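All protein chains but one are shown in place.
Our next item is chain A:
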Amino acid sequence: MGSIKRISKELTELTQSPPEGITVELVDESNVYEWRVIMDGPEGSPFHDGKFLVKLSLPTEYPFKPPTVSFATKIYHPNVTNDDKGSMCLGMLRADEWKPSSKIAAVLQFARQLLAEPMPDDAVEGRIAEQYKNDRMRYEEIAREWTRKHAC
């Protein structure tokens, strides 16, 4: 299948005209399936001024199977697992929701948008989601602190 062609095209587009706050490169020039993404914390969010390293892996069946996105930089966020995996659960990345015409750019933009506006109802970290809903001040405080500690 033409998956290499498609991936190369997406990579070119993303490097030539990167979306706001997102830069991408290959981890290893000879492997188009592993990407390194630097995501700037969106302005107005407690992650502002932080630079987050995000790993994006494409399955060999891409674009028929969805990519996986994980945070290599620790982040205090309801939708990112608070472990060494830093997995992110995005609805559009679920096998049955994924469409082969979806683009990586859209995935990354969606992920960055999620930093600005968490979705506590689809949380992977229930405790953080709870705090986000009930004690926003404290949530932002911790998130800012983590950003300063891990992402600056």
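Note that in this section a contact is a pair of C-beta atoms (placed from the backbone, for glycine too) under 8 Å apart; a residue touches a chain by one contact, two chains touch by 3 or more; residues count from 1.
Just so we're on the same page, contacts and distances are computed from a predicted model.
Enquirer: What is the protein name, per UniProt, of the chain that does not appear here: "Mediator of RNA polymerase II transcription subunit 20", "Autophagy-related protein 13 N-terminal domain-containing protein", "RBR-type E3 ubiquitin transferase" or "Cytoplasmic tRNA 2-thiolation protein 2"?
Expert: In UniProt, the chain that is not shown appears as "RBR-type E3 ubiquitin transferase".
Enquirer: Among A:99, A:136 or A:149, which one touches the chain that has been omitted from the display?
Expert: Once the missing chain is taken into account, the touching residue is A:99.
Enquirer: If the hidden chain were put back, which residues of chain A would touch it?
Expert: Missing-chain contacts on chain A: residues 1-3, 5-6, 9, 61, 63-64, 95-96, 99-103, 106.
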